[in-house]
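Reviewing the structure listed below.
Shown here: the complex without one of its protein chains, the others still in place.
Labels run A and B following the written order; every chain starts at residue 1.
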Amino acid sequence: MKAVVVQFPGSNADWDAMRALRDVAMIATEFVFHKASSLPSGTDLVVLPGGFSFGDYLRCGAIARFSPIIAAVRQHAERGGFVLGICNGFQILTEANMLPGALTRNTHLRFECRDIHVRVDAEGPFTAGLAASVLRLPIAHAEGRYHADEETLAMLERERRVAFRYVRDNPNGSLNDIAGIYGGPRRNVLGLMPHPERACEPALGSADGRQLLSSITKSILAR
Amino acid sequence: MTEPTVDAALALEYGLSEEEFVRACEALGRTPNFTELGVFSVMWSEHCSYKSSRVHLSRLPTTGARVIQGPGENAGVVDIGDGWTAVFKMESHNHPSFIEPFQGAATGVGGILRDVFTMGARPVALMDSLRMGAPDHPKTRGLLTGVVAGISAYGNAMGVPTVAGDLQFDSAYNGNILVNAFALGIAKKDKLFFGRASGIGNPILYVGARTGRDGIHGATMASAEFDDESDAKRPTVQVGDPFMQKLLLEACLEIFAADVLEGVQDMGAAGLTSSTVEMAGRAGTGVELDLDCIPRRAKKLAPYEILLSESQERMVMVARAGMEERVLEICRKWDLDACVIGRVTDTGRWVIKATPGYDPLSGDPAPHESAKQVFVDIPVSVLTDDAPKYNRPIADEPRALSKYPLDIASIAYDPRADLLEILASPNVGSRAWIWRQYDHIVRVGTAVRPGAADAAVIRVFCDDSMNGTTPSPREKWLALKSDCNARFCELDPRAGAAMAVAESCRNLACVGAEAIGLTDCLNFGSPKRPEIMAQFAAAIDGMRDACEALGVAIVSGNVSLYNETETPEGSRAILPTPMIGAVGLIEKPADVLTMGFKRVGDLVAILGPHGPGAMGGSEWVWTKTREVKGTPPSIDLQAEARLQRALISLARRGLLASAHDCSEGGLAVALAECSIAGGLGALVRIEEITAGPQAMFGEDPTRVIVSFLPSQLQLIERALADAKVPMRLIGSVVSESLAIEGGPTWTIHEMASAHARALEAVVG
Partner (left out) sequence: MRARVLVRLKREVLDPQGEAVRRALVALGIDGIRDARVGKIIELEVDMAPELAQQQIERAAKSLLANPVIEDFEITLENDS
C-alpha cells in the first residue's frame, strides 16, 4: 500500500496529511514535489493537501492545476486510482475540472477555523459503512463556499455524489450544505473542505477523521 | 539625481541630533556623504541602536541552565532536551499597524517569523498581543478588524498556527495601538545558525524578494511620535507576500540542511544595511557589497534607496567559499531570486560600491568594474558598538499614585449584574471572533486550543530531517502565553512589570508547564521625558525581580519607544506595556490541565495567599468608570514561586482536574470562566460579598482556582502544606449554574452568552 502527498510550494497541511497517513494509519507515504511529472510506481492514493498552493492570490488552486504533477494525478484518477483533495486540494481538483463546481469566498468574508459537523451522505471508497454518521472535523478556510449551477447540483444529488454535508450549521454558505463530493469513474476521487487529517488523534480534540483513513485503507486492500 | 549637501540641518531632518551629527563626522574624520547620512540615520535610530534603553536592559537576567542564546541574536534559544531547542522572540509592529492595519500587522508576523527561521528553526507557533484604543473610539473597529485580518492572512498562508495571544482596550492607545507578534520555532541544538559574517573572502548572497522602494526610513519612523500627518506617511508601509516567504522558509531550511552556510540574517528594519552591518559586527569582520547586482523590481533605484529599502521577504547569507552554487541551486528549485552581492573582508569596514546611474531594469549593459564607485565606507564598529548610548534623565517617581485616587464606596456595586457586565467587557470576554480567523490547528500540534486554558499547549515534532520525512518523530510538548496588565504598570511600573512576568509564568503552570524562557516587547512612550524613563527603568527592575524569584531568564526581546500621540492637550503616552511572552515545557501529555470544570462533585479550591482584594487598576473599576486608578495589588514573589512550583508538581502527579488563574475581574470572573469552559457550574462560599466588590472582583495576584476529586483532598493538602502554599476550599462543582452561598446565582447559559458577545460591541 503506497500513498503520496503532493507538495506545492505553498502547501502547508502537507505534514498534517503525512502524519495521519504514515504515523497514524501506518501507510507507507512519501512526498512528491509539484515539479515531478510522474507518480512513484505503485501509488495507490494521492493526497492533494491543504494550504495556499501558489499563494492563491488569483483564485485558490488556479495556478496549481498547471503543475506538471497534476497531469499525472489526472491519469491516475482516470485509471481509477484514489485521489483525495483536502481543503486547498479540493479547490485544486475543481480548478482542474477533476470535480465539478467551484469554491468561492465564505459568505461572511472571513477565514474561519473551528470544528464543525458533517453528515456522511454517500458511501464510497472513503466512506464505506459510514452512511448517515455524523463526524466532528475542523475547517480552516476563507474560500470554502461550494458553488455549482443548478444542473450540476441536480446531477450531484441524483447520482448521490454529495459525500459530506454540513449539519447543525453551514459555516461558509455552501449550496446544498455541500462539504465534500465524489468524482472520478469509480467514485475514486474525493474533495472536501474539512480536514479529516487534523482529526486523527484524540490528543488533538477529535479522532473522527480516522474513519476515513480506515475506509480508504480497506478500499485499497480490496483492490 | 543631485544629492543634497550634508550638514547639521539636513542631519536633523533625518533624525540625527546635532550632537550625533558631530559624533558621526568625528568617527569618519570627515563629513558623511548623503548615502552615508541615510545609513547613520537608520543605524543610530532608537529602533536599531536601542540607544536610550541599552543601559537599563543590561539589568535583565539573561542566562540560565537552559539558555543557549540570549539577547543579541535574531532570536533567543532555549534547550528543551534530547538535542532540541525552542527558538523564539517577540517584536512590535505598532506604528506601521496604526497607519495601515492589515499590512502593518501582516508584515509584523512576517518579520518575526523570519527572525526565528533565520536561526535554523522551523516555525511552529505564533502569538499576537494587541492593545487597542477605547472600544467605542471611531478608529478602534477598523484597526482591530484590519490587524486581525492581516495576522490571519500572513500566519495562515505560512502554515504556522496562531495559538494564543492577548488583547486589552484603553483610551491611552487611541492614537497608538500596539501589535506585538511572537513566533516560536524548533531547531536541533547542533544545527543552529547565527547572524555572523565570518570567514574572510566568503561570498555574501542575497536571497528572496526583489528590492523596491518599500518602507524606506521605516526604522526611523518606528522611532517617531505620531501626529495628524501620519496618514500621509502611508508610502513607507511595506506590503507582505506570505507566499514568497513560504518559498523563502522552505529554501532556507533546505540550504541550512545542506551545511554550506557560515551565517544568515533576515533583512528587517533598515534592510540590507542593518543586516550586513550587524553580521560583520558580530563576527568582527568587514563587508564589501556591490549594489549593481541586487535583484530589484523598481526602476532607477539609487544606492541610498537600495541600502534603506525595507522590502519584505529577503535574507542575507554568508556561504562557505565555493558553496555559493549549491545555495543558488536550491533557490532555483524554489523559484527564488538569489545572487552573490559581495564578500566578507578583514578590513572591519562596511564598504558599498555601485555604478552611478546604473539600472538593469532599463536595459543598461552590465557595467564595467572600473565604472564602480564607493558610495559608503564606514568602520563597522562606528555603526554598532560605538552608536550613541544615552543614560537619559529619570524622574524621581514615575506617576504619583496620589494623582489617581479611587473611592470605591462612590461606585455602585451589584455582584450579580456586575459579573455579567464584566464577562461582556471587551477586556474579558471571548476572543473567539479573533482566533477563529487564525488557522490555530495547522501542523497537527495544537493540543490545547485558544480559550480552553490559561495557555496554549502545542505538540512539536523533533523531526531530524526538518522537512517532515522522519517517521514517527519524537514529540515534545510546549506551553505558550503572553501577558501584561498595563493598568498595573501605569499605577506602579515596578510591581506591574513583576506581575506581568509572574502572571505569564503562572498561566504556564496552570496548564502543567514549567517556564523555561521569556521574551519581551517593551512598549513605552518617549524616552526624552524623564517620567517615561522612570517607568521604563522601574519596569526593568520589576521584571528582574520576578525573573530572579521564579528562576527564569529573558532570552530575546524588543523595545518600542515613542509610543505617544500629539493631542491638543499635549503629548499622550500609552500605558507602559512591557509585554511578556512565556514559553513552558510539559514533561508528559498527561500533565496538561485546562480551565473548565470536569465533573460534578469535584471540590473547588483557591491556591495561594488570601489577599486584601486590591481594586486599584481593576477591571471592575475600568468597566464602571473607564478609568485606571487606585492603588494596584502588590505581589509577594516568593509566595508566587512556591505556588507555581506546587501547582506544577500537583499537575505532574495527576491530582488535579482543572486549574485557572485569577486575573482581570478577580475570583468571580475566574469561577465564571471555569464554568463556561467546562459547561458545569459551582456552588461556592465567598466571604463578605455584600461588604464591597473586593472579595468578588479584587485582583490580588498569586491565586489559582483548582478542582479535583474529593478522594485526592488529603494528598493535595499534604503536598501544599509541605510546599507552604495556602489553600482554601470554597465549594464544589455542580451542574447548570454558578451559585454563591447566600448570594446570587448565574446560569451557565447567561454567563456564556455575556462572554460570547464581548467583542460584538467593538467589531459587530
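One rule holds in what follows: a contact is a pair of C-beta atoms (placed from the backbone, for glycine too) under 8 Å apart; a residue touches a chain by one contact, two chains touch by 3 or more.
On a predicted model such as this, the values are computed, not experimentally measured, just so you know.
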Which of the displayed chains are touched by the chain that has been omitted?
-> A
Filtering A:I63, A:A179 or A:L204 for touch with the omitted chain leaves A:I63
Return the single residue from A:G101, A:G124 or A:P196 that touches the missing chain.
-> A:G101
Name, in rising order, the residues on chain A that touch the hidden chain in the full complex.
-> 58-59, 62-63, 66, 94-95, 100-102, 104-109, 145, 147-148, 173
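In the analysis below, only the chains that are shown with their structure count from here on.
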Chain centres from averaged Cα atoms put chain A and chain B apart, in whole Å, by 36
In the complex, the residues of chain A that touch chain B are 9-16, 18-20, 22-23, 30-31, 35, 50-52, 54-57, 110-114, 138, 140, 195, 197-198, 200-201, 203-205
In the complex, chain B touches chain A at residues 149, 152-153, 156-159, 241-244, 246-247, 250, 333-335, 435-447, 449, 459, 461, 467-469, 471-472, 589
